[in-house]
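Of the protein chains in this complex, one is absent; all others appear in place.
Right after this comes chain A.
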Amino acid sequence: MRRFARHSLTRRLVEAVLTLFGVAVLVFAMLRAIPGDQITATLGTESAALSPDQLASLRDYYGLDKPLPVQFFSWLGDIFTGNLGYSQRAGESVLAMTESALPITIELAILATIVGLVIGVPLAMLSASRPNGARDGVSQVIGLLALSIPNFLIAATLLTLISKYAHYNPNAGEFQHLFANPGVNLQQMMFPALVLGFGLAAPIMRTARTSLLEVSTADFMRTARGKGVAPMRLRVRHLLHNALNPIITMTGIQFGYLLGGAIVVEQIFSVPGIGQQVLVGMQQKDYAVVQSTVLVIATLFVLVNLLTDFLYRVVDPRVRAS
């Protein structure tokens, strides 16, 4: 049993490494497939005026003169030593930039996920408690709305309305980090978290509703009712508990996406998260920033997947056993 568990863990890790390698190859190739390079991005039209010698020395400086595989493996090799590269534009190492942007994105993702769960799960329980009833209809409509309205629209509207009528816009000032100034930080995070969380609530609600409805017809639910178990305990301890795994899967996937940075929402609310970092890097053709940051995001995604697997084990003793 234990040997098998270790075997499956090893397999998971090998899978994870292969996935990340694939991502590295892909992002590296894609960046180079787009016309233009760091020199043209930095100098713009002025780059046309460069003499061949100047161009050569710049290419040498950026390492662009080396064959692509050499560039690729030297980048990858650097990453293993903790060197994510250097951003010419920002005048800062990508590691330092990431250390500043990533915690913001993680904080936002966690807050948004909490909002999504707090809205989505109770709504699903309400709607599954009497399928096709009035409550179910209302919850389904809310879910559909949340799914179909783009979050940037909600974000922009919310921001405009509140700053115009309530004269309240915490996101107007300079961004404050959680540990430096928690009061202001939480106010700044509130709207983006609500906007993202509202969007998250919809898929969570739908998954949870389906899962809850399925479990509610299980034989053991009838057994529990037959014992005279009270409704609250029935709903939480028997129903929700057994419906949890699909909800965890969906939440994990959505959380993973959020770690990639909610580019538009970060932009609207001036949150300097990882999404902004990638966006700016793309605009400036800052290879080092884009490729390393994308790899960091992919690593987090893989970690979230492993965490999801771990949570299955916590929830279900049968998974633990196999």
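Everything below uses one rule, namely that a contact is a pair of C-beta atoms (placed from the backbone, for glycine too) under 8 Å apart; a residue touches a chain by one contact, two chains touch by 3 or more; residues count from 1.
The working rule: contacts and distances are computed from a predicted model.
*Asks:* If you had to name the missing chain as UniProt does, which of "Fe-S cluster assembly protein SufE", "Peptide ABC transporter ATP-binding protein", "Ni,Fe-hydrogenase III small subunit" or "Nitrite reductase (NAD(P)H) large subunit" would it be?
*Replies:* So the chain that does not appear here would be "Peptide ABC transporter ATP-binding protein", according to UniProt.
*Asks:* Given that one chain is not shown, which residue among A:110, A:126 or A:218 touches it?
*Replies:* Residue touching the absent chain, from the options given: A:218.
*Asks:* Out of A:206, A:238 or A:285, point to the residue that touches the absent chain in the complete complex.
*Replies:* Selected residue, touching the omitted chain: A:238.
*Asks:* Touching the absent chain: which residues on chain A qualify?
*Replies:* Residues of chain A in contact with the hidden chain: 217-220, 222-230, 233, 237-238, 241-242, 315-318, 321.
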